[in-house]
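So that we are looking at the same thing, I have put the structure below in structure tokens.
Complex shown without one protein chain; remaining protein chains in place.
By letter and in written order, the chains are A, B, C, D, E, F and G; residue numbering begins at 1 in each of them.
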């Protein structure tokens, strides 16, 4: 039963989210990957959002480009923390996705990370920090990683 | 039975959409006004989107600021044309709302108009142009308006 | 007698509008393609705009980059709905075209879609939504497409 | 017979163009003021553009906000130099008008000046520089002004 | 022993963070408030970051404007989740703070929320989502809030 | 004795200004080309600016990227019309050069054209419009060009 | 004989530079204030730049808004360090001044600080850091200030 759900709006985002999966693997965090478009299949997003918590999911990572509604729409269907990764998939180089994800209205937050590759990695690290509050092994794995990081420039 | 549905995400957007209603009134287009938040009440947005066409609605005008998902989320639940009005309600003066509304992914368009007051009016004029293809009285009212406009600088 | 007119400002925009034509073809919507520069040949734009409605055109799709006046200028000569596609043809990656198209003054709306390829497709889908209000076959074709979309991620 | 035509899209721009008229007065340059909307009355813009040169006009100053097509549309109807003044009339503080005016396609230039008040003044000074090539009194008046400027900080 | 630490860079940010404290109060989440400048007193930021976890803090909320280093600097000293709130305190209306907070390098994430008031509230709601994974009462309080939200537009 | 002076800040801008020279050639306008850096050799800019008018120059075209002071500095040393071409030579894709050139203070205008290639061409066309007020052959050549343009899309 | 020269382009910038003078006073750094426009009086800027070093000036602080050439032009006439303060005096809220000052070409640097009030103060603090390398009393005064700062949040 995975703790993290990684959701992307299109199969074409797979490459962009590879760093996320690599970090989750490295930290030993269980996860599942889903391809669900916020707009093309809103019913499936809704079902997914409504049931995620009951499935044992504790953190959702959602990536999207352009209007980038996926993280916010998922957040509207669940009370789990949703981490949003803005992708630079449009001509506007990701500033559109960043603003669409981060500027959520009061009540329905999305935890936004950097545009592109740094953000794809940090979504997983942020998930580790959140899960680490409750799961000792994840906290230790992340703290170990941060110690290693100090020697790595 | 109204032809146009004007949807806003919050009662506080009422003032911003007053120009829309005034133009619809002037052109004799029937409408209803709904306050439904894309994020705070996604279930109601879904219900509304799924039923709008059956209720006789032909055009949806949706206004939102910040992440401004309302027009896009409505568009994902209906095949009616959705007109999006970006509101300058955040510190970022509306550029966030504009990008969040206009940069929709392929398949689910939102017909975006200008940020703020000009856009609020033009949402109604655009609805008139669309409805005018089918409804003679609306086409005539809009063409009359455009003729009057030529003398008005 | 085509329902949709696709207008571009320069032959060099042909590639950028190919997705528009493909979607129109797929949905069985009749169209014509015109190359008319808003600035280099304003007289022809005027003639085209003034006569489009009499020719049976119901929706105009106009694409342009840079100052991108074509959609707005066409809109000033007709009361048909005009859909504007911002192209990323200048060094400023399309933000100039987006603002030039979307920020139209009250009275003369342009229905703006996303910058570039997503917008090129959505211009055709938006045309389908608009025409679908009146033409049953187009509405059904578009609704069919949207159903198929749900299985396609 | 005025040498300069100052054109604005709306009576509400009168205040914004007052500095232009004051500078023209100070330098003794004859001018006329016209209110013609690029979009609401394209026929009048066309007539004006086509006849300006025959009326003895040598330089056109056109100011607009938002999509700000007026200078570019005038430029498409005339071969006289057109000076464009971007106005900060929309929520986007003038960056939209600046890009819409300056990013004209090859062949139809608009001589663009600063957004707002500085630009309103400089439109008149630029007209003086242009007219000064041919009209000795204007060149002298402008050179006099520039000399005075050196003592004025 | 508070679960949440709210850190601001200057006493002058107190007003901007009032919505954060109100939401934490409403949801019954214990918190402390600290004023520590990332730049003026880096030693105190370091001490605070190094000890926060041992003090029982589980989530840090940090707000800053301009170069807005506070959230990122705190994140570099702790492995607790850090939520960053960009404040619109400079002439650049908050876009500087947003980019400075969200664009963190791989390894040291900051969970970024909206610029200004919406973000100030959402920092607290995001903290509730994170803490709710472990603390049943906070999860319930937040879920209750979200239910109430559905009736509130 | 050339009528137009084309000034660039660095030999590396030669390619960017080739379209300017081609248009000047096509229209039969005499010109000279100078490479003078606004910052590296301010004394030479000053000399050039002070003497240009006496040398018979009537219009100066100056291109620059980044901080792009060259057009404005030349304008401060002469009362001839200066046309500024913003080049996209920095990582910021030309928006820096555009703002640095167009936002001149009251009294010292620079006639700004589009960023990059379109602007490089339009600098020459604008020079033709300006010179055409006084030089019949240039006016005719430009009007001829504009007529040809109508058939060229 | 002052060590620092504070230069502004217009008397109207006096208020914006008051924080600079207050910080210089507080740190006991001698200074003079000059009002010289980069564009309106380039000869005086040149004279000032050429003679500053001989007058004993060691650091120049120059503030400007809009195209904001003053710091860069001064830098082209001197080999003293020039600190540039971007002012938010145009409709574009200072982003124009920032880019015009910071994006200087290789060889002629301007040490740029924040837009507006924070930058006005930091120009003086940066001058103190620079002068402190050579002048013990200034170094001590600045270090004292920084120590006090630690208790001031």
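In the analysis below, a contact is a pair of C-beta atoms (placed from the backbone, for glycine too) under 8 Å apart; a residue touches a chain by one contact, two chains touch by 3 or more.
Remember, predicted model here, so these are calculated numbers, not experimental data.
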Item to check | Neighbouring shown chains of the undisplayed chain, as defined at the top | outcome: A, E, F, G
Item to check | Residue of E:19, E:66, E:116 or E:132 touching the missing chain in the full complex | outcome: E:66
Item to check | Which of E:23, E:38 or E:113 contacts the chain that the document leaves out | outcome: E:38
Item to check | Chain not shown: contacting residue from G:6, G:21, G:45 or G:98 | outcome: G:98
Checklist entry - Where does chain F touch the missing chain, residue by residue? => result 9-11, 35-37, 40-41, 43-44, 66-67, 90-93
Checklist entry - In the whole complex, what residues of chain G lie against the chain that is missing from view? => result 19, 58-59, 79-81, 83, 98, 102-115, 117-118, 121-123, 125-126, 129-134, 139, 142-143, 145-146, 149
Item to check | On chain E, residues whose C-beta touches the chain left out of the figure | outcome: 9-10, 37-40, 42, 46, 66-69, 72-73, 75-77, 90, 92, 95-97, 99-105, 107-108
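As a working rule, only the chains that are shown with their structure count from here on.
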Next on the checklist: chain C and chain D share one sequence, so how far apart are they rotationally when you fit their Cα atoms? Give it in degrees, rounded to a multiple of 5.
Outcome noted: 180
Next on the checklist: Per the definition at the top, count C-beta pairs in contact and tell me whether B-E or D-F has more.
Outcome noted: D-F
Next on the checklist: Measuring centre to centre with CA averages, how many angstrom lie between chain C and chain E?
Outcome noted: 45
Checklist entry - If you average the CA atoms of chain B and of chain G, how many Å lie between those two points? => result 50
Next on the checklist: Please output the residue numbers of chain E that touch at least 2 other chains, ranges allowed.
Outcome noted: 93, 114-115, 118, 146, 149
Checklist entry - With chains as vertices joined when they touch, what's the shape: line, ring, star, complete or other? => result other
